[in-house]
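Got a structure for you, questions after.
Note that one protein chain is taken out, while the other chains of the complex remain in position.
Let's turn to chain A:
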């Protein structure tokens, strides 16, 4: 297995989160998610019920309408999928720096 094969390897992983902060996904939180997701090459999708949106688009993330308590599934797909998911998970764990 050469180096090329390693970097070409596509990983897809997912994890569920509950929106932890009082105000839910408002503009500042959506901006944080998008900025974080955009640091990675992987695709980042956010899924609520049947709706799936692009985690690198602020309008997409806002339009998912996620108040506090919503369950959101995050799927990352690409060669840096694990790092991307870890970074998004950290945002949820820090409650996006809010109460």
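Following the convention adopted for this analysis, a residue touches a chain if its C-beta (ideal position, glycine included) is under 8 Å from a C-beta of that chain, and two chains touch if they have at least 3 such contacts; residues count from 1.
Going forward, contacts and distances are computed from a predicted model.
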Among "ATP synthase epsilon chain", "Alpha/beta fold hydrolase", "Glucose/mannose transport system permease protein" or "Phosphoenolpyruvate-protein phosphotransferase", UniProt-listed name of the chain not shown: "Phosphoenolpyruvate-protein phosphotransferase"
Given A:15, A:52 or A:70, the one touching the chain that is not displayed: A:70
Touching residues (missing chain, whole complex) on chain A: 22-24, 26-28, 30-31, 34-35, 54, 56-60, 62-63, 65, 67-70
